[in-house]
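Shown here: the complex without one of its protein chains, the others still in place.
Naming follows writing order (A, B and C), and every chain is counted from residue 1.
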Amino acid sequence: MKALRKIIIESDSRQGRIFDIFIQVLIVISLITFSVDTLPNKTESTTRLLRTIEIITVSIFTIEYLFRVVLSERKLKFVFSFFGLVDLLSILPFYLSVGLDLRSLRALRLLRLFKLFRYSKTIRRMKVALSIARQELVLFFSLTCILLYLSAVGIYYFENAAQPESFSSIFSSLWWAVATLTTVGYGDIYPITVGGKIFTFAILMVGLGIVAIPAGIIASAVEKARDMEG
Amino acid sequence: MKALRKIIIESDSRQGRIFDIFIQVLIVISLITFSVDTLPNKTESTTRLLRTIEIITVSIFTIEYLFRVVLSERKLKFVFSFFGLVDLLSILPFYLSVGLDLRSLRALRLLRLFKLFRYSKTIRRMKVALSIARQELVLFFSLTCILLYLSAVGIYYFENAAQPESFSSIFSSLWWAVATLTTVGYGDIYPITVGGKIFTFAILMVGLGIVAIPAGIIASAVEKARDMEG
Amino acid sequence: MKALRKIIIESDSRQGRIFDIFIQVLIVISLITFSVDTLPNKTESTTRLLRTIEIITVSIFTIEYLFRVVLSERKLKFVFSFFGLVDLLSILPFYLSVGLDLRSLRALRLLRLFKLFRYSKTIRRMKVALSIARQELVLFFSLTCILLYLSAVGIYYFENAAQPESFSSIFSSLWWAVATLTTVGYGDIYPITVGGKIFTFAILMVGLGIVAIPAGIIASAVEKARDMEG
Partner (left out) sequence: MKALRKIIIESDSRQGRIFDIFIQVLIVISLITFSVDTLPNKTESTTRLLRTIEIITVSIFTIEYLFRVVLSERKLKFVFSFFGLVDLLSILPFYLSVGLDLRSLRALRLLRLFKLFRYSKTIRRMKVALSIARQELVLFFSLTCILLYLSAVGIYYFENAAQPESFSSIFSSLWWAVATLTTVGYGDIYPITVGGKIFTFAILMVGLGIVAIPAGIIASAVEKARDMEG
């Protein structure tokens, strides 16, 4: 019992690490299987192979999950923890054959890698940094949303008459605002009137700041969190 | 009188908070109504429903506005304050039935949310950060404008002969400069000559810095403002 | 003589400021004239008006330039200074009627605005920041160039066979590398093979850092320069 806990839950011993790496490799295999599964025009033998791999990996994940629950000292706490829920949700659909496929959630299980490679200090630092910058992030996210809305309304007035197809409503204009202020700029929708172009320039000058500042604030909060450690 | 002021103007009491949240929800509803109103091909019943919601929300906003004026200790100061003007401008067009629709300004009323959730410290910090970085921001904004102009002139000389439609004048070239230096890159206009491409590379190397630095400067000014508090 | 110098060269007195602002307004007018001049399909009267404005502004700029030279204590030093050369180059082509139009250089004359609004401290800080970060900037610019070249070669091998038109040589691939690593992404040229897409992902992961870091380094050098002042 104690030996099993050492292997499955903890990762300090050699066997524990090997077990963890084995599970992580299985997760990656199962994610690739899932992705290949979405390819159109698969041959029947490929489909069969994918199905087999899926059955094997899910079986192992299920056994692992049950062991994790049984071996936990506080079972309920594990079941409702982040990793407990992710572990469950990424195998449950297989048994329930529900419409919604949650296999991609297995990607989140890869986050255990950080525990494996002893990143606990770095992760704690990130949490400190996030808590330092929390209020600024909420503020800038709200400002971004308000700015996106006002940009959408503005461009709608400038472009709707000239391009009734592209800027058909404030909702399509919102899509333009998102693609423009994040500087993605797909090019599926853009202003053609002089007024709309000048408005875009003005919005970008204000918006680039508002959208780009959070990353800078987090970066300096990480720095501060590092200073607080030493 | 005092009790009403507590509810409508202040937001410390329980009733005050409930009132504020009620108004904020109304604002969001009215913004959605406004957006839906721009959708083409609405049925008549939808139009009627939107109109009804608009009448109800504007009525409530009007009563709220009048109360805010009456309950203010310094009435004129409130009327000409930022929120006083925004409150007025976002209901006035309804009564004047003017051409210009200012309903979208209600989005700015959402900024009161920050007061509600006691973000006054964060907002004060932002103001300090902006005042620290003010001169740099003006400097970089001016440099950006000059760089945009010179980029537009430069690309005009390189591309006008090859693409007389896209780069028809310095004004169209300015639009290219805005879309390129902000890295939005819609793809509606781009250089095709070798000279124009090399020029774009040179401009981007200088310009990425000039456009991206302000965000970094604000981020570190926020950091400094935080340090000044403690 | 002394009074004239106070007005034209210095900008401390009231008359000096008025003169400076007058010249700056003239520069902006002349830049707009220049831009309008590039518009196709102008009427004859417009062309005549533009020509008249050009003659007036150039005359004033010439008189101003001559005064600046005459009133300078060290004449040669002014003539070969940055502003001295910009002043000369932006009026000379008018008299020589050379092919190359340098009127756009007048935009650089707008930089005198910073002197007018007493930004000398901010500009000095920028110079300190640039000198702090100089070596890093040279390093990252070199790394960017090498990375652009290697990206171009890489994508050429992946895409040339599939898209011989778009990726016709390393030179066209270089254009792709510039547009991609700066995240402009016009969409005129992009990989379509699986190998090319994976290569793009790898290059972007490395490249985003190398291209984006200089802006961050300058921002923190500005911060350091500010600290050194106080």
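To be clear about the criterion, contacts are C-beta pairs under 8 Å (C-beta built on N, C-alpha and C of every residue); 3 or more make two chains touch, one makes a residue touch a chain.
Just so you know, these numbers come straight off a predicted model, no measurement behind them.
Listed residues A:I8, A:L26, A:L139 or A:A212: the one in touch with the omitted chain is A:A212.
Of the listed positions B:T57, B:S90 or B:T183, the one in contact with the omitted chain in the full complex is B:T183. Touching the omitted chain from subunit B are residues 183, 185-187, 216, 219.
Residues 132, 135-136, 138-139, 142, 146, 149-150, 153-154, 156, 160, 164, 168-171, 174, 180, 183-187, 190, 194, 197, 200-201, 204-205, 208-209, 212-213, 215-217, 219-220, 223-224 are the ones on subunit C that touch the missing chain. The missing chain lies against subunit A, touching residues 31, 34-35, 38-40, 104, 107-108, 110-111, 113-114, 119, 121-123, 125-126, 141, 144, 171, 175, 178-179, 182-188, 211-212, 214-216, 218-220, 222-223, 226.
Note that only the chains that are shown with their structure count from here on.
Of all residue numbers used where subunit A meets subunit B, under half belong to both copies. The two sides are thus made of different residues. If you average the Cα atoms of subunit A and of subunit C, the two centres end up 40 Å apart. Chain contacts: subunit C has residues 183, 185-187, 216, 219 touching two or more partner chains.
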